[in-house]
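I have a structure here, written as structure tokens, and I will follow up with some questions on it.
One protein chain omitted, others in place.
The block that comes next holds chain A.
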Amino acid sequence: MRVTFTVNGTLQEADDVWEGESLLYVLRERMGLPGSKNACEQGECGSCTVYLDDVPVCSCLVAAGQVQDRDVRTVEGLASGDDLDPVQEAFIEAGAVQCGFCTPGLIVATHELLRRDDDPSDAEIREALAGNLCRCTGYEMIIDAVRLAATRARTGVRQ
């Protein structure tokens, strides 16, 4: 089947999509957007998180056909050109990236959290990121990165 939907602001078409295929597969294998990672395909790790109509979801759990005429934003759509999103910058500066596999999903989840609330408590950060697993960092630096991005979002300061 053919699926037509907006990805990062551009209308895209995917042809010959198998009906049971996931949005994650379409993004990675058909559209050349490898930012969303495939680790578990069962909603456990969150590394495939994307915005679907502005709501973060696991793209491995969305059937490709379900995004017909809808709007998808991946981690690739957060930076503008060479300018990283402040959340991406904060992850780099805080050392929240080790192997980097979990990073795109965490960036999308963090991005959404800070849009809702630019002064989250640690408990709120932990709850918002509970769907994203990291095998490397132990999470402390990830939480530092979220705090850093939040501070900057509040104060508008970027060093």
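Simple rule for what comes next: a residue touches a chain if its C-beta (ideal position, glycine included) is under 8 Å from a C-beta of that chain, and two chains touch if they have at least 3 such contacts; residues count from 1.
Operating definition for what follows: contacts and distances are computed from a predicted model.
One chain of this complex is left out of the view, and of "Protein arginine kinase", "FAD binding domain-containing protein", "Myo-inositol 2-dehydrogenase" or "Sarcosine oxidase subunit beta", the protein name its UniProt record gives is "FAD binding domain-containing protein". Within the set A:Gly35, A:Pro56 or A:Pro86, the residue that contacts the chain not displayed is A:Pro56. If you put the hidden chain back, the residue from A:Val75, A:Ala128 or A:Ile143 that touches it is A:Ala128. Counting over the whole complex, chain A has residues 1, 18-20, 22, 41-44, 46, 49, 55-58, 60-63, 65-66, 68, 109, 127-128, 130-132 touching the chain that is not drawn.
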